[in-house]
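Got a structure for you, questions after.
What you see is part of a larger complex, with each chain still in position.
Residue numbering begins at 1 within each chain, and the chains themselves are lettered A, B and C in the order written.
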Amino acid sequence: DGHGISACLITKTDTNPFFVKMREGATAKAEELGITLNSYAGKVDGDHETQVQAIETCIANGAKGILLTASDTASIVPVVKQARDAGILVIALDTPLEPIDAADMTFATDNFLAGELIGKWAAATLGEEGVANARIATLDLAVSQPTVDVLRNQGFLQGFGIDLADPNVIGDEDDPRIVGSDVTAGNEEGGRRAMENLLAKDPSINVVHTINEPAAAGAYEALKAIGRENDVLIVSVDGGCPGVQNVADGVIGATSQQYPLLMASLGIEAIAAWAKDGTKPQASDGKDFFDTGVALVTDRPAEGVDSISVEEGMKLCWG
Amino acid sequence: MSVEPILKGRNLVKRYGKVTALDHCDFDLLPGEILAVIGDNGAGKSSLIKAVSGAVIPDEGEVFLEGRKVNFRSPIEARAAGIETVYQTLAMSPALSITDNMFMGREIRKPGFRGKYLRQLDKPAMEKFARDKLSELGLMTIQNINQAVETLSGGQRQGVAVARAAAFGSKVIILDEPTAALGVKESRRVLELILDVKSRGIPIILISHNMPHVFEVADRIHVHRLGRRLCVIDPKEHSMSDAVAFMTGAKEPPAEAVAA
Amino acid sequence: MSETDNYETAASRDGDFASFDDHKKGLLGHFHNALHTNPALVPLIVLVAAVIGFGILLGSRFLSPFALTLILQQVQIVGVLAAAQTLIILTAGIDLSVGAIAVLTSVIMGQFTFRYGIPAPVSVVIGLGVGTALGAVSGWLVSRVKLPPFIVTLGMWQIVLAANYLYSANQTIRSQDIEAEAPFLHFMGVKLQFAGATFTLGVIVMVLLVLILAYALKSTAWGRHVYAVGDDPEAAQLAGVNVHGTLMSVYMLAGFICALAGWVMIGRFGSVSPSATTGVIGNIQAITAVVIGGISLFGGRGSILGAFFGALIVGVFELGLRMAGADPQWTFLLIGVLIIAAVAVDQWIREVSS
């Protein structure tokens, strides 16, 4: 019984449905276990300062545990240490800290893997000749290139079979198949503008990687405006319900689905356990974090790439 | 006093923080007269006319127009009641043209559809009117009626403000130092204009530091001192030296003038 | 008074009124004059120069009807917001909430239709009404409570944006669903195409809006009052302008226009999303357009056409740089340089011409 226990959930923002779902999952589980949950979020994506202030608040409030999706995975470490020194269990959700053992445990999607899956799928779908003649656009998140952005972009390119140069930097590849990249802020507005810009630069684009499904929907609108929506392959990451529905409607070819509700409820359970008898959660076999899994959702399965159907995806989707 | 004043102030008080600008001041303007208001710098003359023209709301006291109590909450209300004022600060929009400023708040619209439905301004009509009024004042060094007011010389600017008041005032015209920045020729025109307005039966309040001008045109002189009316004198019965002596406190005013 | 000297009568003898000669004539003189009477001319020159510059750099790809009308589509939201921003800035105010109001009203139009089943046209009208009401609140705080516009709209920005997320529960309404169930919401996205050029109704509405406002500001009493209030509110008040009424009308109209931008957003993005970037940076984008357009942040000076050209200048630079292959970070940097350069050129033309 968790009465008197309080916990914190700190997300990057609370404007992204992904984090909204995460919070819903955490809130439901916390209610079930009788834990008081306070939620915090950055003002904009990448807002590190507010996350630091949130952790400090949790310390001041005497919380037992913190669930954190860090905006700045390396910079957050000192204040996380401060929290752990104060006896608070810190669990990273969705995004591992740098180093990963700066948190007590990580429940996460492997974002690089998520990118790799859609990259592989795109390559397999296009076939050998298609891959050789591909014209690729990547619609990324922000000019500051936050870690999710880099991991998914580089994972995609790797999966597609492109040499990454520095795997920590977007845009340093010299493969001629890449037409260019632009930033989208992860929403429809940015997705459309970015797609238009890249199409104006080179109208022959036929493969589009998008940071998430809203950006993909925006890109689709831009393609539709010039009548090319049917001959361009769009891939994405997230697996939110509107996103999966868009896979069903043929807007998106395939998307890598992640499981925020699971991350959150596991996190709350871990805090309850920690408060009860001081046990800490264990990592998945052979990994240094607890992998909540990622699955490729598509109705056009490709050879050599594991995937689940849209129907299954709809059952597991969030938001 | 047998005639009912057209504009009357009673017991007016206005304070600015620690400063008392009006200190239980009375004030009377009789029909058809030119009333001059004289007093030292900072005596509270401008504050007085602001209080009777709606530009500031007095802390205490009452204002009567034609015997009826009025509570102007803005100069628009005073203007609607027929009181037109040239403030010492002139109240012009520097970036706007001479025409725009002259017609501010009472623009003329085009006749017919364009005016009624498109609410289009009749610029040629307004420009012609503005040009005529400025010519009457002899302000002909103004080279362009669409010039922004901020590009005018101090005197030109004052001329525009006076022209505006004279053109539109119907019941009372108040002029706060209208000739302060004007040249000899332009000042003359303003004095002629004042007499002209008076001959149309409209009473005028003239605040001025120029004693010859005051004594030339005024029917009565309100002497203001330390935030209140010290006395009212008849320019035909007192000399300029007397007026200045009262105003500066060098000499006690006659008892009957104080009672007035 | 007989004591006074009669020197002043010497002035009356003066019959003819002398006046100076114009010293500048001819083409150059006319050009200077045009620049002075038409403040929007300078940003127009900068705009044309930018188009020509990128045209030389990128050739027919950039000068194609497709690319040029694409710019119009890309600036339509900022263009509409800049119109609202212009009105506020002309009164010496500033509105940080324009983008947030646009996003909230687009969400209201969408959610009222989908959540409550209200007919789409009614939802749109409600959205426009909410925008106007939010403008009225800001206007009242500025005009009656005399709070600085910056603070009022900063607070409004946060309030509206938060309300937007809370109300929408972060839910996106998908383009496909709108298409199927409430196509009226997509009205502003309707396209008119000919010879490669694409005009959406949103673009046309933006252009019309700018033209109507330009007319109202220049040729109606209301417009003159807006300028007078921005120039010197105290003087305007003394001169007989209803300052409160003018401010209220400006803030309400601006709120209405922001809601219009919300409707245009739905047309452009297809979907209705509470997390549209416009909510966060729409204000800065609109202010940028306005200031590049030569409108003074101190109020009372400038023309709305200038703001429109300002929005287009930014749009041309952005698309041009992307087409020239600059990567996002470099584009971001170069836009910064170009914003300064555009205004410096503006300044320089004004100086040379005076």
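By definition in this document, a contact is a pair of C-beta atoms (placed from the backbone, for glycine too) under 8 Å apart; a residue touches a chain by one contact, two chains touch by 3 or more.
Nothing here was measured: the structure is a model prediction, and the numbers come from that model.
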| item | value |
| --- | --- |
| Labelled copy-number formula for the complete complex in this structure file | A x1, B x2, C x2 |
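The criterion applied here is as follows: only the chains that are shown with their structure count from here on.
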| item | value |
| --- | --- |
| Shortest walk length in steps over touching chains, chain A through to chain C | 1 |
| Centroid comparison with chain A (C-alpha atoms), farthest chain | B |
| Most central chain, Cα average position | C |
| Separation of chain A from chain C, taking each centre as the mean of its C-alpha atoms, in whole Å | 36 |
| Centroid distance [mean C-alpha coordinates] between chain C and chain B, Å | 40 |
| Between chain B and chain A, distance of the C-alpha-averaged centres to the nearest whole Å | 72 |
| Residues of chain A touching chain C in the complex | 14-17, 20, 44, 140, 143, 171, 180-183, 185-190, 192-193, 196-198, 200-201, 214, 217-218, 220-221, 224-225, 242, 245-246, 249, 251, 319 |
| Chain C-touching residues of chain B, taken from the complex the two chains share | 55, 74-76, 79, 85, 87, 89-96, 100-101, 104-107, 109, 118-121, 123, 135, 138, 140-141, 143, 146, 184-185, 187-188, 212, 215-216, 235, 239-240 |
| Complex contact set, residues of chain C against chain A | 61, 66-67, 70, 73-74, 165, 169-172, 174-176, 191, 198, 265, 268-271, 273-278, 280, 318-319, 322-323, 325, 327-329, 332 |
